[in-house]
Every structure is written in structure tokens, then in C-alpha cells.
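Would you mind keeping the following structure in view while I ask a few things?
Note that one protein chain of the assembly has been removed; the remaining protein chains are unaltered in position.
Chain naming follows the written order as A, B and C, and within any one chain the residues start at number 1.
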Amino acid sequence: MYSSIVDHPIDVAAIIERVGRAANGAAVLFLGNVREVNEGLEVTGIEYTAYRSMAERELASIVEEAAAVGDTNDVAVEHRLGELVVGECSVAVAVGHPHRGRAFETARYVVEELKRRVPIWKREHYVDGTREWVSAATSKPETQLVDIGDER
Amino acid sequence: MYSSIVDHPIDVAAIIERVGRAANGAAVLFLGNVREVNEGLEVTGIEYTAYRSMAERELASIVEEAAAVGDTNDVAVEHRLGELVVGECSVAVAVGHPHRGRAFETARYVVEELKRRVPIWKREHYVDGTREWVSAATSKPETQLVDIGDER
Amino acid sequence: MTVTVLLFASYAEAVGRSTIELEVESGATVRDVIDRIREIGNATRLPPTPMVAVNEQYASRDRELRHGDEVALIPPVAGG
Partner (left out) sequence: MTVTVLLFASYAEAVGRSTIELEVESGATVRDVIDRIREIGNATRLPPTPMVAVNEQYASRDRELRHGDEVALIPPVAGG
């Protein structure tokens, strides 16, 4: 099991390596990359920030849960912070498992929980020079959200 | 879209590269690797053979179907033939998509259809020097299968 | 007693600060802290019921605080 919040480009090959064992017939990798367009706005880059100590803790919990549910210790995740340009990788999740169905499900679990719980935020930078914090739940810039109370 | 049957080690980074476009926020990669144990038998390696022209054709069809169903052209698959040792990669599937759910589903589609339809066979080599053709449907050596008629 | 309030991302912008040392009465809850912060900040960008973590773990708004607790107001997360 491995989880880390990093400030440098993610080494995808190294993440895959972490889950490769001779007992595993399958490995599934998920990569999140910076998209050029979000909700019709042209993006030049994204700035990721976090409540770092808590993010590390949540990420480690998710990996533990995934390992328990998926019945494999070969779960690895790395999330990058800082300024990323379009096409760069912000997150990599890898799962190795003797069976492919479980590898897919476990990788998906990590991705979904990460997006739901880990205190990381992103601010998109647009071609017109503006920047906006983005809500993952809606994919919309937060200023388009109405303040109607509990967000959960 | 890309599909190929190859006789050399699979370049995983190159496969990922093929599905990376600036519009894609997500990439999912599946790797099939040679396992050390199957049905309790210790494996030293696997020999993959194919009805090559048909396998290429089926693989191309699957990628086209996946692209249509998944609504993305960023689908790539490579299957290796020949003698592989434990831990080596026999197949790599990569899908890029603006949205992660679709990327997961489309990659899974390619893997499942590949295992169901593409005329590729494997013979496991065991530590005791014996070798057996393996049925993917049961994961069992074929000699353990009874001849009871239609296999489908 | 004193608690430390952490603000991040859009909430830090709305309030104009990322850390606030807050003097609160004994028995104060997360809800009390949120109300105090809303008086300082820009209410249109700080919702009435933000998600909260106490000492790095998600907590309910009824949670009673202790001296020295770290209370983080968590904007909608957007990792990945």
C-alpha cells in the first residue's frame, strides 16, 4: 500500500511498478489529467492546493479501505499539488490483483473516494487571465453555485 | 484508435501516450501480466499463439465498438505473442476520455471482449517441465475439461 | 479556551485569512465557530453549513470543541 501527496511530476511507471507482483494477473491504472476545456471555458492550467496533513491522512485511509474491500495490498495512489498545465497528470491510482474484475473495482473505489473526501482544491486558470475555484461535485466554478446551505 | 498484435515486449508508456489528448481528463490502463500460480500450479512462463490475421481483425473490431459505445476515439490495445516469463505483460488496453466513468467502462469492455472473442491461446509452462493449453473460460488446463459438446 | 480555525481555497479568499486563533467559551461547538467566522468573512462565499474537520477528521456541526482543537472549514473538495 502506498499513498502520497507530492509537489513534483508523477512518475507513472513507478506507480505501476509498485503494484506489480508475480501473483497479480491484472493491473489497472487511472490517470487524472488537466483538461483544456471545462464547462465551455478554455483552461490554460490548474493550481492544486490542499489541507495537506489531512489530505495525506484521508488518502492513506482510502488506500487501506480499498485494500480491505478489494482483498489486495497492491494499491498505490499519488496526487500532485501546485501549478499544472494542460495535459499534465494530477493523480495516478494503480491496483494490482490476481483477478481483473477486482482490479477494476478497487481502482474505481480509490478514485471515487478520493474525489469525495480528500481535502484538495483546484483553481482553474482561463485563457482570459481569470481564475476560479472549481467544485468537483458540479465541475462548475464555485461562483456559479448559489449559497443555499449544506453542500453535502 | 489503435490495435496491434506484437512479438516484442509491450511499451506501456507508448500505449498511454496514444490515448492522451488535451480534451481527456481521464485515462484508464489495463495490464494483463503472467501470473506465477494458476489453479494451484506453479507457472514459469506462458506461450501465446494466435490465429493472427483473425486476431488482428477481431481486435480492431473490438476497438471500433468500444470507441462507438464509449464515445471516444482514444482507445488503444496491444497483445503480445510468444514466450513470456512470469511478471511480463501480455496485453495492454488504454482508454482516454473527458470523463472517468466512461474511461473505466470502455477499458473494461475492451478487456472482456478481447478475452471472449480474440483467437489467442496460451500454453502454461509449469515448474515440473510440463505444459498445458489453458481455457480462459475456466482458467483450468484444457485436459481437465470434459468433452461434453458445445463449449459456448 | 482557544481553537485554531483553518480556511482554505475559496473560503480563505472569502474571509481574507487562512488561519484564525479564536477565543471561544467552554462547551462551544463547531456551529458556534462557523457563526463567528461568518461574522468576519464574506457570507455569500462562505455557506451557512460548510463541511468541517476537527483535528484532521470530518466532524458534525454539533461537535463540542476542546482547548487547542484545530477546526478546518472545508470547501467542496476537487481533487483528482
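One rule holds in what follows: a residue touches a chain if its C-beta (ideal position, glycine included) is under 8 Å from a C-beta of that chain, and two chains touch if they have at least 3 such contacts.
Remember, predicted model here, so these are calculated numbers, not experimental data.
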In the full complex, the chain left out is in contact with B
Logged for chain B, residues touching the omitted partner chain are 32, 48-51, 53-55, 57, 79, 90-91, 111, 114-123, 133-137, 142-143, 145, 147-152
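In this text, only the chains that are shown with their structure count from here on.
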Of all chains shown, the one whose Cα mean is least distant from the combined Cα mean is A
Averaging C-alpha coordinates per chain, one finds the centres of chain A and chain B separated by a number of Å equal to 26
When centres are defined as mean Cα positions, the distance from chain A to chain C in whole Å is 25
Between the Cα centroids of chain B and chain C the separation in whole angstrom comes to 50
Chain B residues touching 2+ other chains are 100
Listed in rising order, chain C residues that touch 2 or more other chains are 80
